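A short write-up of the structure that comes next.
Of the protein chains in this complex, all but one are displayed in their positions.
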Amino acid sequence: MIVVLKSGTPIDEITRVSEELRETWGVTVEKSVGEHKVVLGLIGDTATLDKMQIQNSSPWIEQVLRVEKPFKRVSREFHHGEASEVVVSTPNGPISFGEHHPIVLTAGPCSVEGEEMIVETAKRVKAAGAHFLRGGAYKPRSSPYAFQGYGESALDLLAAAREATGLGIITELMDAADLPVLARTADIIQIGARNMQNFSLLKKVGAQDKPVLLKRGMSATIDEWLMAAEYLLAAGNPNVILCERGIRTFDAKYARNTLDLSVIPVLRTLTHLPIMIDPSHGTGKSEYVPPMALAAIAAGTDALMIEVHPNPAKALSDGPQSLTPEKFDRLVQEMSVLGKVVGRWSEERTLVASV
Amino acid sequence: MIVVLKSGTPIDEITRVSEELRETWGVTVEKSVGEHKVVLGLIGDTATLDKMQIQNSSPWIEQVLRVEKPFKRVSREFHHGEASEVVVSTPNGPISFGEHHPIVLTAGPCSVEGEEMIVETAKRVKAAGAHFLRGGAYKPRSSPYAFQGYGESALDLLAAAREATGLGIITELMDAADLPVLARTADIIQIGARNMQNFSLLKKVGAQDKPVLLKRGMSATIDEWLMAAEYLLAAGNPNVILCERGIRTFDAKYARNTLDLSVIPVLRTLTHLPIMIDPSHGTGKSEYVPPMALAAIAAGTDALMIEVHPNPAKALSDGPQSLTPEKFDRLVQEMSVLGKVVGRWSEERTLVASV
Amino acid sequence: MIVVLKSGTPIDEITRVSEELRETWGVTVEKSVGEHKVVLGLIGDTATLDKMQIQNSSPWIEQVLRVEKPFKRVSREFHHGEASEVVVSTPNGPISFGEHHPIVLTAGPCSVEGEEMIVETAKRVKAAGAHFLRGGAYKPRSSPYAFQGYGESALDLLAAAREATGLGIITELMDAADLPVLARTADIIQIGARNMQNFSLLKKVGAQDKPVLLKRGMSATIDEWLMAAEYLLAAGNPNVILCERGIRTFDAKYARNTLDLSVIPVLRTLTHLPIMIDPSHGTGKSEYVPPMALAAIAAGTDALMIEVHPNPAKALSDGPQSLTPEKFDRLVQEMSVLGKVVGRWSEERTLVASV
Partner (left out) sequence: MIVVLKSGTPIDEITRVSEELRETWGVTVEKSVGEHKVVLGLIGDTATLDKMQIQNSSPWIEQVLRVEKPFKRVSREFHHGEASEVVVSTPNGPISFGEHHPIVLTAGPCSVEGEEMIVETAKRVKAAGAHFLRGGAYKPRSSPYAFQGYGESALDLLAAAREATGLGIITELMDAADLPVLARTADIIQIGARNMQNFSLLKKVGAQDKPVLLKRGMSATIDEWLMAAEYLLAAGNPNVILCERGIRTFDAKYARNTLDLSVIPVLRTLTHLPIMIDPSHGTGKSEYVPPMALAAIAAGTDALMIEVHPNPAKALSDGPQSLTPEKFDRLVQEMSVLGKVVGRWSEERTLVASV
């Protein structure tokens, strides 16, 4: 249930209404302040709530809406119909993800493989225009015998790359036990596709402060994905970015997954959360990455995550889908042209890069 | 098997080599003339052919390649690695589909519902910049009780719209028995998703001259789709355009299908045939169409098919996915900006439209 | 809409009510006579029909039901909640398919490859206990270069096998033009998975008398499959058997398709039509066929279709999924044990076989 207040509602009245709702109906009340409107989201057993009775509890109430969708806090209505922004601090300054901000670029290797490798890659992708460095310390691998990531020591190398370039760090958390050490280095904590419905992990990550990148599960419906995000918001963390990385369909011969770009317009109408697209995992082949990255921009994505490796042929994981730094340079050039056309590109990134 | 001839090979030698291959090995030989190279495609039981022996049969043979893929004539190698173009005559002049041509726009209603309706729609989409009018005379419907299209009389109305606007006509063939009458009006014959593996129909449509638009089956793999196209080429018709219209996945709640834009880079490497994207069927909802149409352009499509209906709420079929003419106007505006950025937009269309 | 008449309703009253419904409401009325009840199915624009007014039109009307499902004639309600039976004449006598009949066995090769081959196979599968011989004359193949079946001459060979064994013949129709010649030999006409939504073909096959085996499309939903059957019944042919042959999912590495046995209980509640299971196409590997055939019997199938080839390794198509006659013998033994336990096995088949 959502209670929309008239513009100009005095703060005291907002507080009074919130408390009355809480006491009368036994629900949790969440306030969301938009540019022009204040909205109160009611969470709990709202099936029995009486719309008219609530409507009549204050002359400042403009409208009472029942949310039919299973997700509440992530729904667009709960955020007064507007997009939210997720602001992430990085050594280079705060970076904002959201519909009304320039496209944010994340790039880097699948796995952190060594200090020189990660620091050099960081420098290259920063010079090209990236804002965040991605790199896996803990790697979810189908086989227990495959390289599992260098773990904690890889986090130190990411910290070194962060210091050397000022880029924010995005890295995946697989085990809640690693959260404290990972959170020291990561500016954004990634939850991978395989853990999208690892609800225990979601609750723990939702209960801490670092922004979270929530990848879509391989065969997660839009509703399931948003409900997974709802776990994070329900646990207290509003800073969630949704990342599409390709779904599993009947044909994996050429593209490893099917990158579902229609999530961009679909999510826009359902949720206020920012959207990132990962064409590298989404296609599994480096030559398919540039056209799909450009398509994501044309479709309105808020951010992109692209795998870049100094020597893809020798990568310890996901080599075939990684761009070389040179190819990434060229792709950023192409993206910038398109990004400017759609009004979502900031020149500042190159300024920062040239410092 | 493909025999690449050196540039400058004399015509007589090409003929001699072709005949020798035919006689010695019992294969069919198809000649494909590119800008710089001539390529001979060998079709038949090529497993037993001896590469070295063929190589030595003429000093003009540059290279002998074995094609591992199941498709031959549609494969890029068979067309000396270059894109082919499909040129379609329309009253407004010939329109070329292909990688090195401006993006071709097709628009119109799902079904032809009346003369005024189809002629007016044709005028509107032409004015906006479309080159082809789509409109169903025979409609494949899940239910035998649903509107099945007005059939032959709808073809007459399409002919009237063609005459009124000069637009080319694309309409679907469901039954080979309708081919003669349909071919009188259609400039491009559409084979729908449900008939993609109706091999009897493919053979008959492949044996006539009109260009063919081959929609991808709902759960057709890329290989199956290309093999269906191979049926058309094998039957003698080289003028085939491939149209992605969304595949069936596990989630149809918001977008009815999953538009698989990665086919664009995937097909580019596999085939020389032109590519069309249909974001209307691909998403099933008009509000998702513009972002996906723009994404298709950014990803490099050669053509687009977009449903436009003067009054979507009253459409006899597929109303929810149809744009109004006004929304189509706006979308073409946006597409033209992007199309120019990627160098695939011709201003000529507006000139033609304003005549 | 369904009108259930009280038991004992006089024939004249049934006729009167039917005519009144037809005249008053402009609907088609179909009578279905069950053991105890007569049911009138109303087809047409039934949305505007007034339930009460119909109820009051005769004291013999027990109940008026609105059918919410998109399929009418195939729905269980339309057949007064009971299973229908499809009786097929064969030289060996009539064979009944249906929930209250013994399991019907169909066996034979994917393609007819020669007279001796098909006649010998027919004798072997008859001796083992089969009632029908399957064998393809027209083969839908992904590649235009693959063996397409021997066509009309294969039909002659099937006729010879029929004469030699008395088995009924099931063979696939791909092109309506072949219907007259195919119907001379076939006792049941098969519509293959790829043509399940070839609505033109369905209309033509529905308009003739031979029973039809309708295979489920590779990614057809239950509703789409039943609607395809509805096309056949709506065109006048009530003798339709539904055949599950495996659906396309995300994993085809071991089993080529995913045999969806849950269709058995699902279809039972939705439709009155008999159900056949094809574990050969359903799994694509001969070693998986016996356990899935047995599972189908346990789940309640009415019929089975199993590929048997005298020499699977040399089969022109689908060798890997074909049983040898010896393995088929053993499987029928196992099936008979299970079939007796579930009360769906007739000893008569062995009597017939030993003649």
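A, B and C are the chain letters, set down in written order, and residue numbers restart from 1 in every chain.
Basically, a residue touches a chain if its C-beta (ideal position, glycine included) is under 8 Å from a C-beta of that chain, and two chains touch if they have at least 3 such contacts.
Predicted, not measured: the structure shown is a model, and the values here were computed from it.
Trainee: Please identify which residue in C:S84, C:N195, C:N237 or C:T283 touches the non-displayed chain.
Mentor: For the chain that is not drawn, the touching residue is C:T283.
Trainee: Which listed residue, A:E99, A:E224, A:E287 or A:D329, touches the chain dropped from view?
Mentor: In the full complex, the listed residue that touches the missing chain is A:E224.
Trainee: Please identify which residue in A:T9, A:T90, A:N195 or A:T301 touches the non-displayed chain.
Mentor: From the options A:T9, A:T90, A:N195 or A:T301, the contact with the absent chain belongs to A:N195.
Trainee: Looking at C:E19, C:E116, C:D251 or C:E326, which makes contact with the chain not pictured?
Mentor: C:D251
Trainee: Quick one: which of B:R248, B:R268, B:H281 or B:H309 touches the chain that's been left out?
Mentor: The missing chain is touched by B:R248.
Trainee: I need the residue numbers on chain B that touch the omitted chain, in ascending order.
Mentor: 219, 248-250, 252
Trainee: What residues on chain C make contact with the chain left out of this view?
Mentor: 219, 221-223, 247, 249-251, 253-255, 258-262, 264-266, 269-270, 282-283, 287-288, 291-292, 294-300, 337-338, 341
Trainee: Spell out the interface residues on chain A facing the chain that's missing from view.
Mentor: Touching the chain left out of view, chain A contributes residues 43-44, 70-72, 140-145, 174-177, 194-195, 197-201, 203, 218-219, 223-224, 227, 230-231, 234-235, 248.
In this text, only the chains that are shown with their structure count from here on.
Trainee: Can you check how far apart chain A and chain C are, centre to centre, with Cα atoms defining each centre and the answer in Å?
Mentor: 50
Trainee: Quick one: chain A and chain B, Cα centre-to-centre, how many Å?
Mentor: Taking the mean C-alpha position of each chain, the two centres sit 37 Å apart.
Trainee: Indicate the residues of chain B shared as contacts by at least two other chains.
Mentor: Residue numbers touching two or more other chains: 219, 223.
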